[in-house]
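Missing here: one protein chain of the complex. Every other protein chain is in place.
For subunit A:
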Amino acid sequence: MASLDRVKVLVLGDSGVGKSSLVHLLCQNQVLGNPSWTVGCSVDVRVHDYKEGTPEEKTYYIELWDVGGSVGSASSVKSTRTVFYNSVNGIILVHDLTNKKSSQNLYRWSLEVLNRDSMPTGVLVMNGDYDQEKFADNQIPLLVIGTKLDQIHETKRHEVLTRTAFLAEDFNAEEINLDCTNPRYLAAGSSNAVKLSRFFDKVIEMRYFLRDSNQIPGFPDRKRLLGGTFKNLHYD
(Lines give C-alpha, C1' and ligand atoms only; values in the text may rest on other atoms or scores of the structure.)
Protein backbone atom coordinates (compact mmCIF):
# COMPACT_ATOMS: atom_id res chain seq x y z
CA MET A 1 0.00 0.00 0.00
CA ALA A 2 2.78 2.41 0.86
CA SER A 3 4.50 1.65 -2.35
CA LEU A 4 2.49 4.17 -4.33
CA ASP A 5 4.38 7.11 -5.71
CA ARG A 6 4.17 10.37 -3.87
CA VAL A 7 4.29 14.09 -4.51
CA LYS A 8 4.83 16.87 -2.01
CA VAL A 9 2.65 19.97 -1.98
CA LEU A 10 3.20 22.89 0.40
CA VAL A 11 0.26 24.77 1.86
CA LEU A 12 1.33 28.32 2.68
CA GLY A 13 -0.37 31.39 4.02
CA ASP A 14 -0.65 33.76 6.93
CA SER A 15 -1.55 32.70 10.41
CA GLY A 16 -5.26 32.20 10.88
CA VAL A 17 -6.41 32.03 7.24
CA GLY A 18 -7.58 28.43 7.53
CA LYS A 19 -4.80 26.24 6.15
CA SER A 20 -5.28 23.51 8.77
CA SER A 21 -9.04 23.44 8.18
CA LEU A 22 -8.45 23.29 4.42
CA VAL A 23 -5.96 20.44 4.66
CA HIS A 24 -8.28 18.51 6.94
CA LEU A 25 -11.13 19.01 4.49
CA LEU A 26 -9.04 17.92 1.52
CA CYS A 27 -7.65 14.80 3.15
CA GLN A 28 -10.41 13.52 5.37
CA ASN A 29 -13.50 14.99 3.72
CA GLN A 30 -14.60 16.26 7.07
CA VAL A 31 -14.71 19.66 8.67
CA LEU A 32 -12.09 20.33 11.34
CA GLY A 33 -13.89 20.73 14.62
CA ASN A 34 -11.31 22.43 16.79
CA PRO A 35 -8.74 24.36 14.83
CA SER A 36 -5.74 25.39 16.86
CA TRP A 37 -2.43 26.99 16.09
CA THR A 38 -0.03 25.03 13.96
CA VAL A 39 3.43 24.95 15.49
CA GLY A 40 6.06 23.93 13.00
CA CYS A 41 4.53 21.87 10.25
CA SER A 42 1.65 19.43 10.14
CA VAL A 43 1.30 16.93 7.33
CA ASP A 44 -1.65 15.08 5.94
CA VAL A 45 -2.04 12.71 3.04
CA ARG A 46 -4.61 12.57 0.27
CA VAL A 47 -5.03 9.67 -2.09
CA HIS A 48 -5.48 10.98 -5.60
CA ASP A 49 -6.33 9.20 -8.85
CA TYR A 50 -4.27 10.67 -11.61
CA LYS A 51 -6.19 10.91 -14.87
CA GLU A 52 -9.29 9.45 -13.33
CA GLY A 53 -11.56 7.68 -15.73
CA THR A 54 -8.96 7.09 -18.40
CA PRO A 55 -7.00 3.93 -19.09
CA GLU A 56 -3.85 5.58 -17.70
CA GLU A 57 -5.43 6.03 -14.30
CA LYS A 58 -2.95 5.66 -11.49
CA THR A 59 -3.17 6.34 -7.79
CA TYR A 60 -0.73 8.62 -6.03
CA TYR A 61 -0.21 9.90 -2.54
CA ILE A 62 -0.31 13.65 -2.23
CA GLU A 63 1.42 14.91 0.90
CA LEU A 64 0.05 18.25 2.03
CA TRP A 65 2.58 20.05 4.21
CA ASP A 66 0.86 22.77 6.18
CA VAL A 67 3.60 25.10 7.37
CA GLY A 68 2.63 27.38 10.22
CA GLY A 69 3.80 30.89 11.02
CA SER A 70 3.77 34.34 9.52
CA VAL A 71 5.89 36.21 6.99
CA GLY A 72 7.14 38.52 9.67
CA SER A 73 8.58 35.78 11.86
CA ALA A 74 12.02 35.98 13.38
CA SER A 75 14.83 34.93 11.10
CA SER A 76 15.53 31.90 13.24
CA VAL A 77 11.99 30.68 12.60
CA LYS A 78 12.38 31.32 8.89
CA SER A 79 15.67 29.42 8.77
CA THR A 80 14.02 26.48 10.46
CA ARG A 81 11.05 26.60 8.10
CA THR A 82 13.28 26.26 5.04
CA VAL A 83 13.98 22.66 5.99
CA PHE A 84 10.39 21.87 4.98
CA TYR A 85 10.80 23.43 1.56
CA ASN A 86 13.01 20.69 0.16
CA SER A 87 11.90 18.93 -3.03
CA VAL A 88 8.57 20.66 -3.33
CA ASN A 89 6.39 19.65 -6.26
CA GLY A 90 3.48 22.04 -5.88
CA ILE A 91 2.39 25.01 -3.77
CA ILE A 92 -1.08 25.93 -2.56
CA LEU A 93 -1.29 29.57 -1.48
CA VAL A 94 -4.08 30.23 0.98
CA HIS A 95 -5.44 33.66 1.83
CA ASP A 96 -8.37 34.99 3.79
CA LEU A 97 -10.97 36.74 1.63
CA THR A 98 -11.91 39.01 4.53
CA ASN A 99 -8.34 40.17 5.15
CA LYS A 100 -6.54 42.02 2.38
CA LYS A 101 -3.17 41.84 4.07
CA SER A 102 -3.17 38.06 3.91
CA SER A 103 -3.57 38.27 0.12
CA GLN A 104 -0.70 40.74 -0.17
CA ASN A 105 1.52 38.59 1.97
CA LEU A 106 1.15 35.73 -0.51
CA TYR A 107 3.79 37.36 -2.70
CA ARG A 108 6.24 37.24 0.15
CA TRP A 109 5.34 33.68 0.96
CA SER A 110 5.87 32.45 -2.56
CA LEU A 111 9.16 34.28 -2.83
CA GLU A 112 10.28 32.80 0.47
CA VAL A 113 9.91 29.34 -1.01
CA LEU A 114 11.12 30.06 -4.52
CA ASN A 115 14.19 31.92 -3.30
CA ARG A 116 15.17 29.61 -0.53
CA ASP A 117 18.47 28.84 -2.17
CA SER A 118 19.73 32.37 -2.42
CA MET A 119 18.19 33.98 0.64
CA PRO A 120 17.60 31.53 3.42
CA THR A 121 16.45 34.12 5.90
CA GLY A 122 13.93 35.39 3.42
CA VAL A 123 14.43 39.06 4.11
CA LEU A 124 13.03 40.70 1.03
CA VAL A 125 12.45 44.21 -0.05
CA MET A 126 8.90 44.27 -1.30
CA ASN A 127 7.51 47.55 -2.42
CA GLY A 128 4.20 46.20 -3.55
CA ASP A 129 5.41 45.21 -6.99
CA TYR A 130 6.56 41.78 -7.73
CA ASP A 131 9.00 40.40 -10.15
CA GLN A 132 7.04 38.79 -12.93
CA GLU A 133 10.15 37.14 -14.25
CA LYS A 134 10.56 35.10 -11.12
CA PHE A 135 7.10 33.70 -11.55
CA ALA A 136 7.55 33.14 -15.26
CA ASP A 137 10.56 30.87 -14.81
CA ASN A 138 8.89 29.02 -12.05
CA GLN A 139 8.26 25.36 -12.76
CA ILE A 140 6.34 24.58 -9.64
CA PRO A 141 2.56 24.63 -10.17
CA LEU A 142 0.68 27.07 -7.95
CA LEU A 143 -2.91 27.18 -6.78
CA VAL A 144 -4.52 30.11 -4.97
CA ILE A 145 -7.31 29.34 -2.51
CA GLY A 146 -9.40 32.01 -0.80
CA THR A 147 -11.14 31.02 2.42
CA LYS A 148 -14.01 32.32 4.55
CA LEU A 149 -16.17 33.00 1.52
CA ASP A 150 -19.28 32.75 3.68
CA GLN A 151 -18.21 35.81 5.66
CA ILE A 152 -18.25 38.07 2.63
CA HIS A 153 -21.52 39.86 2.25
CA GLU A 154 -23.37 39.38 -1.07
CA THR A 155 -22.94 43.00 -2.10
CA LYS A 156 -19.17 42.94 -1.72
CA ARG A 157 -18.68 39.60 -3.34
CA HIS A 158 -18.11 40.88 -6.84
CA GLU A 159 -15.42 43.33 -5.76
CA VAL A 160 -13.59 40.74 -3.71
CA LEU A 161 -13.73 38.12 -6.44
CA THR A 162 -12.33 40.56 -9.03
CA ARG A 163 -9.44 41.33 -6.73
CA THR A 164 -8.66 37.68 -6.22
CA ALA A 165 -8.87 37.02 -9.94
CA PHE A 166 -6.08 39.55 -10.45
CA LEU A 167 -4.10 37.90 -7.70
CA ALA A 168 -4.37 34.49 -9.28
CA GLU A 169 -3.37 35.93 -12.64
CA ASP A 170 -0.22 37.39 -11.11
CA PHE A 171 0.78 33.97 -9.93
CA ASN A 172 -0.22 32.38 -13.22
CA ALA A 173 -2.38 30.03 -11.21
CA GLU A 174 -5.92 28.78 -10.91
CA GLU A 175 -8.01 30.01 -8.04
CA ILE A 176 -10.64 28.48 -5.82
CA ASN A 177 -12.76 30.38 -3.31
CA LEU A 178 -14.51 28.45 -0.59
CA ASP A 179 -15.51 28.09 3.00
CA CYS A 180 -13.54 25.44 4.86
CA THR A 181 -16.39 24.67 7.21
CA ASN A 182 -18.69 23.58 4.41
CA PRO A 183 -17.78 20.46 2.43
CA ARG A 184 -20.22 21.17 -0.39
CA TYR A 185 -17.79 23.59 -2.02
CA LEU A 186 -15.59 20.66 -2.91
CA ALA A 187 -18.35 18.21 -3.71
CA ALA A 188 -17.53 15.77 -6.48
CA GLY A 189 -18.32 17.21 -9.90
CA SER A 190 -18.37 20.86 -8.84
CA SER A 191 -16.09 23.24 -10.70
CA ASN A 192 -13.90 23.63 -7.62
CA ALA A 193 -13.34 19.90 -7.41
CA VAL A 194 -12.45 19.82 -11.09
CA LYS A 195 -9.91 22.64 -10.66
CA LEU A 196 -8.39 20.89 -7.68
CA SER A 197 -8.12 17.64 -9.56
CA ARG A 198 -6.51 19.39 -12.50
CA PHE A 199 -4.00 21.04 -10.20
CA PHE A 200 -2.99 17.76 -8.61
CA ASP A 201 -2.72 16.16 -12.03
CA LYS A 202 -0.43 18.95 -13.15
CA VAL A 203 1.76 18.53 -10.09
CA ILE A 204 2.06 14.81 -10.74
CA GLU A 205 2.85 15.41 -14.38
CA MET A 206 5.60 17.89 -13.60
CA ARG A 207 7.10 15.50 -11.13
CA TYR A 208 6.95 12.21 -12.95
CA PHE A 209 6.37 12.73 -16.61
CA LEU A 210 8.28 15.82 -17.57
CA ARG A 211 11.38 15.06 -15.55
CA ASP A 212 13.77 14.61 -18.39
CA SER A 213 12.95 17.67 -20.40
CA ASN A 214 12.67 20.25 -17.62
CA GLN A 215 14.91 21.03 -14.74
CA ILE A 216 12.95 20.49 -11.56
CA PRO A 217 14.04 22.92 -8.86
CA GLY A 218 14.03 21.94 -5.30
CA PHE A 219 16.24 18.97 -4.66
CA PRO A 220 17.58 18.74 -1.15
CA ASP A 221 20.51 21.05 -0.89
CA ARG A 222 23.11 20.62 1.75
CA LYS A 223 24.82 23.73 0.54
CA ARG A 224 21.80 25.69 1.64
CA LEU A 225 22.79 25.28 5.24
CA LEU A 226 26.53 25.64 5.07
CA GLY A 227 26.82 28.24 2.36
CA GLY A 228 23.60 29.98 3.08
CA THR A 229 23.86 30.52 6.78
CA PHE A 230 26.93 32.67 6.52
CA LYS A 231 24.89 34.95 4.35
CA ASN A 232 22.55 35.43 7.29
CA LEU A 233 24.67 38.24 8.61
CA HIS A 234 24.24 40.43 5.63
CA TYR A 235 20.52 40.20 5.29
CA ASP A 236 19.33 41.92 8.46
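By our rule, a residue touches a chain if its C-beta (ideal position, glycine included) is under 8 Å from a C-beta of that chain, and two chains touch if they have at least 3 such contacts; residues count from 1.
Throughout what follows, contacts and distances are computed from a predicted model.
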- Note on the structure: Per UniProt record, missing subunit out of "DNA-directed DNA polymerase", "DNA primase large subunit C-terminal domain-containing protein", "5-hydroxyisourate hydrolase" or "Golgi pH regulator isoform X2" is "Golgi pH regulator isoform X2"
- Message: With the missing chain put back, one of A:D44, A:D170 or A:D201 would touch it. Which one?
- Response: A:D44
- Query: Of A:V77, A:L161 or A:A193, which residue touches the hidden chain?
  - Reply: A:V77
- Message: To test your reading of the contact rule: which positions on subunit A touch the chain that is missing from view?
- Response: 1-2, 4, 6, 14-16, 27-28, 37, 39-47, 61, 63, 70-72, 74-77, 79-80, 83-84, 96, 99-101, 105, 225-226, 229, 232-233
